[in-house]
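Here the structure is laid out as structure tokens; the discussion comes afterwards.
For this view, one protein chain was removed and the others were kept in their places.
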Amino acid sequence: MIIVMGVPGAGKTTVLQGLKENVRVINYGTLMFDIAKERYGVSNRDEIRKLSVEKQRTVQKEVAETLSHEKGMVVLDTHCSVKTPKGYLPGLPFDLLAKLDVDALVLVTAKPEDIFRRRENDPTRIRKETLEELKEHDAINKALLAVYAAHRGCPAKIIYNMEGESEKASAELQKIIRD
Amino acid sequence: MIIVMGVPGAGKTTVLQGLKENVRVINYGTLMFDIAKERYGVSNRDEIRKLSVEKQRTVQKEVAETLSHEKGMVVLDTHCSVKTPKGYLPGLPFDLLAKLDVDALVLVTAKPEDIFRRRENDPTRIRKETLEELKEHDAINKALLAVYAAHRGCPAKIIYNMEGESEKASAELQKIIRD
Partner (left out) sequence: MIIVMGVPGAGKTTVLQGLKENVRVINYGTLMFDIAKERYGVSNRDEIRKLSVEKQRTVQKEVAETLSHEKGMVVLDTHCSVKTPKGYLPGLPFDLLAKLDVDALVLVTAKPEDIFRRRENDPTRIRKETLEELKEHDAINKALLAVYAAHRGCPAKIIYNMEGESEKASAELQKIIRD
């Protein structure tokens, strides 16, 4: 399994769509919601966080189990960290990470200025980060990437999705998946 | 429990004093000393580090136990890292972190230039860090913050205590405590 992470505006989705290899991409959030819905009848993602800690752990465990039964190479699409009012919430806390069999970790990022501009041009996004906040978020994500890699003993790659060069970024990701 | 950390000069104490909520603030170092004094008769903080590793672990365990018996919201005031002659000593090593029930982690910091100036104006401080050293220390603290958050699976916030705006920083902290 390869875990691909990136903040909104980094272009993670575009980079994943540019993959030429026939690889199964699983969205962590979607998988978690599907399981929480079936088990505990939650009707939207926000309700997952309102479940008891024990129930959340059960969901997390089932997510990990589902992933472990996947055959062939899987790309897990998730967040390196989520910005919440209480701070940056790590996407791969130790107790989750311990249950995953990871071959490589990838952080898709871009120049903060480019991410900022891409977000400006996105009419759907409500809350905007300032450029300074974005730089801080990017730095935290890079530190978290190092943490996750040390935990799993697997390599960690930072792929820069430069303006107008998403194909190059896809090719870089493809190389990691193929090898 | 919310853990609040920050280097000397960042203004952690001022920010904590500015809290309007009636919240119990426990200083980790003081609590540790009180326990080590009662158990092993140490007479000052430096002696704690001279205890055998086993005794230090006992003290640490009792600190964690004491904290776990606290009712209501507790703010634990501690160091993200302590600068020692052998390097930066993490304030929340994994074996301690594993014993704590953490809701959120907060690093109070400021522009390195501001911290530097505040220290210059503080006649009590003996050893001064250069601006370069301070920047390194700040970067290590931010990386450690990410590590601690990934370990506990809790959010991590960086609060900037800007010059003359400690009330704003206190309000930010208060929001985290209240929610």
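Read from first to last, the chains carry the letters A and B; within each, the first residue is number 1.
Going forward, a contact is a pair of C-beta atoms (placed from the backbone, for glycine too) under 8 Å apart; a residue touches a chain by one contact, two chains touch by 3 or more.
Since the structure is predicted, the reported quantities are computational estimates derived from the model, not experimental observations.
Asks: Looking at A:M1, A:A104 or A:L134, which residue reaches the missing chain?
Replies: Of all options in A:M1, A:A104 or A:L134, contact with the hidden chain holds for A:A104.
Asks: Pick from B:L51, B:A64, B:I140 or B:A171: which residue touches the chain that isn't shown?
Replies: Once the missing chain is taken into account, the touching residue is B:I140.
Asks: Hey, which chain A residues sit against the chain that's not shown?
Replies: Against the missing chain, chain A presents residues 103-106, 142-143, 145-147, 149-158, 175-176, 179.
Asks: Can you list, in ascending order, the chain B residues touching the missing chain?
Replies: Chain B touches the chain not shown through residues 81, 84-90, 92-97, 136, 139-140, 143-144, 146-148, 151.
Assume only the chains that are shown with their structure count from here on.
Asks: Hey, how far is the Cα centre of chain A from the one of chain B, in Å?
Replies: 30
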